[in-house]
Every structure is written in structure tokens, then in C-alpha cells.
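Every protein chain but one is kept in place in this view of the complex.
Chain IDs A and B follow the sequence of writing; residue 1 opens each chain.
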Amino acid sequence: MEVLDAKRHKPLEGGASFTLSNRLFRGLWIVVWTLTARWTPPPLHAWRRFVLRSFGARVGRGVRLYGSTRVWYPPNLILGEGVLLGPGVNCYNQGTIAIGDRSVISQGAHLCASTHDISDPDFQLQLRPIAIGSRAWIAADAFVGPGCVVGDGAVLGARAALFGKAEPLTVYRGNPAQPIKQRSFRPK
Amino acid sequence: MEVLDAKRHKPLEGGASFTLSNRLFRGLWIVVWTLTARWTPPPLHAWRRFVLRSFGARVGRGVRLYGSTRVWYPPNLILGEGVLLGPGVNCYNQGTIAIGDRSVISQGAHLCASTHDISDPDFQLQLRPIAIGSRAWIAADAFVGPGCVVGDGAVLGARAALFGKAEPLTVYRGNPAQPIKQRSFRPK
Partner (left out) sequence: MEVLDAKRHKPLEGGASFTLSNRLFRGLWIVVWTLTARWTPPPLHAWRRFVLRSFGARVGRGVRLYGSTRVWYPPNLILGEGVLLGPGVNCYNQGTIAIGDRSVISQGAHLCASTHDISDPDFQLQLRPIAIGSRAWIAADAFVGPGCVVGDGAVLGARAALFGKAEPLTVYRGNPAQPIKQRSFRPK
């Protein structure tokens, strides 16, 4: 779907970056989520999955997310089975955000799938999808920047800020995020 | 205007750091903003400019700010033409914050214009104005600390934390923020 409104797209002059139909859809989305989901107690994950799917998100079985979880645009969200989006997580998915099976995104994390072209005098918006593999952990308050790719089983520590690629089964920390060690699973 | 209440100013003992008239003014400000602006949909920038100016902020033409944008004390805010303060931006302007024409402060950024004297047994509050030039970009969730000066066209990347001076047309990243490259504009 074409959502960027190229003709009017001059952020510095106040023109909207998105089409009118996109903006109306999102207005409706915010109203519906606020009225039907934002205040719901934690255990009602099935209801919130239903609301999110109704607006076009692809949501796997057993996904858990909270009333305080924020999704900018449901059609740009793809969640595998058993994904957890904690309280206060901000999916700023102007570009698509895809998250693989059983990955955990902890409280307050921010996934930001767009940026601006800083060499463009019009400061044009750029969509940069985020792809997170399976069994990854984005810990509390961490930031995953535009265009990031996070490998299977990777860990981005609390408050870390990632701006590139996270290798599979590797633990990252800091801002900007640096690899600090390998991750391995004990036999069950 | 003298807002610090020097006679009573002992933060560790619970005395208020600001005069009674300042505190009453801010109480009124919070109530009025909450009732008239916080819930307003994004396009109503003109109305929110009006509310902000009514409380003493100097707000240039075409400024955009959102219902979730927070301003601690409007008289300490100076915004040039076309400035954008995104959703959730926190202008903690106990000291003055001035922002030049067409600068963009993205979602969730925090501008903090005060600190405490850590050598003072009374932990006295210190006001440290922030000055941001024109065409600068403070990206999502970035932090601009007390006393910072940001040059024209400088970029502070997402989640970066600045504690000193940002040179013009220079891109900074990380916490603490470090320069990573120069910025130049393509011809239009």
C-alpha cells in the first residue's frame, strides 16, 4: 500500500507525510484502541489480539501485548507466535516491523522504523523496515533504530540503542550498542 | 523575572525551589493545557499555538506541537518560525529554552534546562538555558542537557544524550554524544 504522500511531502513546511486516507485510518485506530483496549487489565491478551488483527496486523497465536503498548499503524506489524510486547512498548511502525516467534520486547522499548533524509533540504521522511528474528530479547527501554536487523536469539540489553545489525545469539549493550558476549542455551 | 525562591531554596529539606506565584501560575497552566489542548487531534496546531502564547511563550509562525508535548513554564520558551515539537517532547524549561527557525524536535525528546549543584550540601537548583540554532534536528528520544548549545543544522541522533556543545552541520550519536560526521545539504 502506498502510504507516503509524495506530492505534499515536505516535513519542514508542515505538509502531511501521509495520505489523507492513511491519516483517517490511524485516527480511527487510535480512537478504537483507546476506547476498547488501553484500559484493559493485563490478562485480556486474546481481546487485544482481536482488536489489533481487526485493523490489519498479522498476529501469531499466543501473542501477548498490553493496553499501554502502542502501535502506529497495524497493517505494518507482523508478529510471530508467542511474541511478547511489554507495557509501554512503542512500535513506531511507519515502516514495517516484523518480529519472529517467541521474541520478547520488554517494557518501554521503542522500535522506530523511519528516519529523515538529513541531506535533503525538504527533510524527506524515509521508511526503513525493522526485522527481528525469533527468540530474540529486546530488553527494557531499549531502542531499535530504522532499518535494523536483529538475528535469532540476539539480546539487546536494557536501554541499549541499536543502529545497525545485531548478530544471532549475541548480546549487545550500550548506546550505541556494542557486542559484549555470546549467548548459548543450556540443555533443557 | 525572578522565579527561584532563594530564601527557601533547599531541595533536600523539601522547601519549594520556586516562588509561590510561579507555582500557582504553573498549576493553572497544567489545568488549562489538560482541559483545552492535551486531548486535541494532531491537525489543531493553530489552536495549541494560541494556548501556549496566551501563557507567555514566544511562538513563531507555523510552529507545530502536539497535545502530548509538555512545556514546564511557557514564559521560558522561545520558538522560531516553523519549529516542530513532536509528540511526547518534554521541554523541561526551568531555565529558558530557545529554538531557531525550522528546527525539528522529534517524538519523545527531552530538553532539560536545569541541574543541581552537587558540591552544595543544600543541593541547590541551577538554571542552565538551552539554545538550539535553526534547521537543527533533535531526533527521537534524544536528550539535550542543561546549558547545551546546538549549532545551526546540527543533528543529534535518536536516543543520543548531549551534555555540551554541538557544532553546526555536524551529526552526533551516542550517550554521551560524539560527533560522527558532517552534514551537507544537496542543492534543491
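Here is the rule we go by: a residue touches a chain if its C-beta (ideal position, glycine included) is under 8 Å from a C-beta of that chain, and two chains touch if they have at least 3 such contacts.
The shown structure was predicted, so the numbers you read here are calculated from the model rather than taken from an experiment.
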| Selected residue (touches chain absent from view) among B:36, B:68 or B:175 | B:175
| remark: Considering the complete complex, of A:104, A:130, A:144 or A:166, the missing chain is touched by A:104
| On chain B, what residues meet the omitted chain? | 11-14, 27, 92, 110, 112, 115-116, 118-123, 143, 145, 161, 163, 175-176
| Absent-chain interface as seen on chain A, which is shown | 41, 45, 62, 64, 82, 84, 102, 104, 107-108, 137, 139-141, 155, 157-161, 171, 173-175, 183-186, 188
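Everything that follows uses one rule, which is that only the chains that are shown with their structure count from here on.
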| Centre to centre, by mean C-alpha position, how many angstrom separate chain A and chain B? | 27
